[in-house]
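Reading through the structure tokens given below for one structure.
Moving on, here comes subunit A:
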Amino acid sequence: MQQLQDIAVRVEAVDGAELNHSNALPIMHEILHALQRLRKEGEGATIDLQSIPFGPGDEEELLHLLGRGEVSIELQSLGKSSIWETAYPGVWLIDHHNAEGERIALQIEINRIPEIVLSQDEDISDAIVRLDTQLNPNATGSR
Partner candidate 1 sequence: MSEATLERGLKAFREQMNAPIASFFSSCVNCGMCAEACLFYTETGDPKYTPINKLEPFRRIWEQEYTLWGRVKSWLGLSQPVDDELLEAWEPLVYDGCTLCGRCSMVCPVGNDISYMIRCAREGFVAAGYAPDGMKNASRRAVTIGSPMGVKFPALAAQIKHVEADTGLTIPVDVEGVDYMALLSSMEIMNFPEYMAALARIFKQVGITWTLCSEAFEATNSGIQIGSSDIAKELVNRIVVAAERLKVKYVISPECGHAYTAIRWEGPNLIGRPYNFKVVHILELLEELRSSGRLKTEGYEDARLTFHDPCQIVRKGGVLEQPRHLLNMVASDFVEMNDHREMNWCCGGGGGVSAIERAEALRLKVFKRKKSQLEELNVDTLVTACANCRLIIEEGLEEYRMEIPVVGLTEMIAEHLVGDEKNE
Partner candidate 2 sequence: MSTPVDFLLWVRGPGFDIALVVFIIGILIRLLEVLILGRKPDYAEPRGGELGAGLRTLLTRTLPEPGTFKRSPFTVVGGYIWHIGFFISLFLFVPHIELIDATIGLSWPGIASNLVDAVAAVTLVTLVAMLFSRLTHPVKRLLSGPEDYLSWLVTFLPVMTGYLAYHRMIDPYPLVLGLHILSVEILMVVFPFTKLMHAFTFIIARWYNGAMAGRRGVQS
Partner candidate 3 sequence: MAETGKGMGKTLAQSLRESGVSRRGFLKFCTATASMMALPPSMAPAIAQALGKAKRPSVIWLSFQECTGCTESLTRSHSPTVENLIFDYISLDYHHTLQVAAGEGAEAAREAAMRENKGQYIVVVDGSIPLGNPGYSAIAGISNLQMLEETVAGAAAVVAVGTCAAFGGLPHAKPNPTGAVSVSEIVKDKPVVNVSGCPPIPTVITGVLAHFLTFGSLPELDALGRPMAFFGKSIHDRCYRRPFYDKGLYAETFDDEGARKGWCLYRLGCKGPMAYNACATAKWNRGTSWPVESGHGCLGCSEPDFWDAGGFYNALSIPDSDITRQAVYVAGAGVALGAVAGAVNRSKQARAREEHEPVTIDDLDKRP
């Protein structure tokens, strides 16, 4: 069956400028302030773009303004997540999708590295167990 997202939705533009509902610019300002705070106080910040009432074209405009930087990360956990640093170092875009490929969150994180990219303690502990089991298949509870 055809998926809803397969139906092409084309917004009939009157002219290009009309489609920008100028929601992108305030967010750019918010990003600037967060970036300044990050450098001064080392404190990160996250902006949930799904809580912002974007009109047609706003998201595209924002992503265009932010551009792409040097780092791209792909995360495979409960579906794919695309993470990339924008043209402004310290400003990251995080695009979470579920197993069906639907977006479940779209965020901008202002940080040295997005929190979700860091390896988690529980997973590291788990890794130790698994690695240990693999290296010492006969030993029991060596740790």
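Everything that follows uses one rule, which is that a residue touches a chain if its C-beta (ideal position, glycine included) is under 8 Å from a C-beta of that chain, and two chains touch if they have at least 3 such contacts; residues count from 1.
Keep in mind how these were chosen: all candidates are chains of the complex that A comes from, given by their letters.
Given the structure is predicted, the values throughout are model-derived calculations rather than measurements.
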| Touching chain, any copy counted, for subunit A within the complex - options 1, 2 or 3 | 3
| Touching residues on subunit A, where the partner in the complex is candidate 3 | 3-5, 9, 12, 14, 18-19, 21-23, 46-48, 50-56, 58, 75, 77-78, 81, 96, 98-100, 102-105, 107, 115-116, 119-123, 126
